[in-house]
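Take a look at this one; I'll ask things after.
Here the complex is missing a single protein chain, while all its other protein chains stay put.
Order as written gives the chain letters A, B and C; numbering starts at 1 within each chain.
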Amino acid sequence: MEIKVLFFGVLAEITKTRFKHYRDITSYDDLRLRIQDEFPEIVHYNYRIALNSEIINEDPELKNEDEIAYMPPFAGG
Amino acid sequence: MEIKVLFFGVLAEITKTRFKHYRDITSYDDLRLRIQDEFPEIVHYNYRIALNSEIINEDPELKNEDEIAYMPPFAGG
Amino acid sequence: MKESILINGPVPKAMISSLLEALGNDTGAGGHSLFLGQVRADVTDGRRVKAIEYSAYEAMVMEEADKIKKSIIAEYDDLKSIIILHSVGIVNAGEISLFVLISAGHRHQAMQACSKTVELIKEKLPVWKKEIFENNTSEWRQNYQA
Partner (left out) sequence: MKESILINGPVPKAMISSLLEALGNDTGAGGHSLFLGQVRADVTDGRRVKAIEYSAYEAMVMEEADKIKKSIIAEYDDLKSIIILHSVGIVNAGEISLFVLISAGHRHQAMQACSKTVELIKEKLPVWKKEIFENNTSEWRQNYQA
C-alpha cells in the first residue's frame, strides 16, 4: 500500500521535506523502519504520530492512502 | 462647622438631591440625626459612609468643610 | 499620577481599537487579556432593559482605581500595562460600559490579573447603576447583596 508521511517543525528541517509518499508499505512497523533508515537522525527527537489527523498512541493498522504525521511537541499561541 | 453631604444611587433619589451643605454641625452624631430627621426614609436603606473619599466604619471626628458621602451598595461594571 | 477612568456614555469602539493599535509598541509583552462589560437587555417581570444609567462618586473612583492598579501591579510582577475605563451616564443595551486591558510578559499573569482587576472594580468602585426599561420605568441594581 501507499502511505503519505508528513513531517512538521524541526522534523521537516532534518528530513528536508514536508511530506513524502512511501510505496509498497506492508505495515506500520515496515513504514517506521523505512523512515528511520532514510532519516537516522529522527530517533534523537521527541515526536508524536497522527494517523489521518488523529493522534495515535499504539501502532495502527494501516490501509492504502492513509496519512501519517510526525509531529514534534506543539508550540502554538 | 460646615459639612458637605453627598447622596448616591437610590439615596439621591429618595433625598431628591445629590449633595447638601449642613451648617453649625457639632459632631458626626449631630449630622447623622439632622439627616435622619430630614429624610426619615433613609433608615430603610443599606449604605456605607465615606469621609473625604475614604470609607469609614466608625463614627469619625469631623472638621470644617469635610465631605461625607452616603453610598448604597456598589454596582459598577 | 491618578487619572480619571470615567467616560461619559459607552466606551467607544473606536477608542478600544486605538488602544489595540498601540499594543505592539511594547515588544516585551507576550499576552494581552481584555475584559469588556456590556449592558445586557435583561428581562425582569416582563420589562426589557433598554439602557443602564451609571452614576459615580468621581473623586473616590479616582482614588480607588489608583489603589486597584497599585495592588494588581504589586501582586503580579510580570505586568507591562493596565488600563481601566468605566462609563458614567447612559449606556444602551449592547454597548460597552467597562473596559479592562492588562498586558504582561506571559499569558498566565495577564489573564489572572485581568480577572482579579474586574473583581476589584465590582467590589471597590463607588459606582451605581439604574436599569431603564423599554416602558421607561427604572430600577436600581447592586452587585452584592448587603
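One rule holds for everything that comes next: contacts are C-beta pairs under 8 Å (C-beta built on N, C-alpha and C of every residue); 3 or more make two chains touch, one makes a residue touch a chain.
Worth saying up front: this structure is predicted, and the values here are computed from it rather than measured.
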item: Shown chains touched by the chain that is not drawn here; value: A, C
item: Hidden partner chain, touching residue among C:E21, C:D45 or C:D77; value: C:E21
item: Contacts of subunit C with the absent chain, listed as residue ranges; value: 13, 16-17, 20-21, 23-41, 93-96, 105, 107, 110-111, 114-115, 118
item: Hidden partner chain, residues of subunit A it touches; value: 6, 8-10, 12-13, 46, 50, 53-54, 69, 71-77
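To be clear about the criterion, only the chains that are shown with their structure count from here on.
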item: Distance from subunit C to subunit A - Cα centre to Cα centre, in angstrom; value: 49
item: Geometric centre distance via CA averages, subunit C-subunit B, whole Å; value: 27
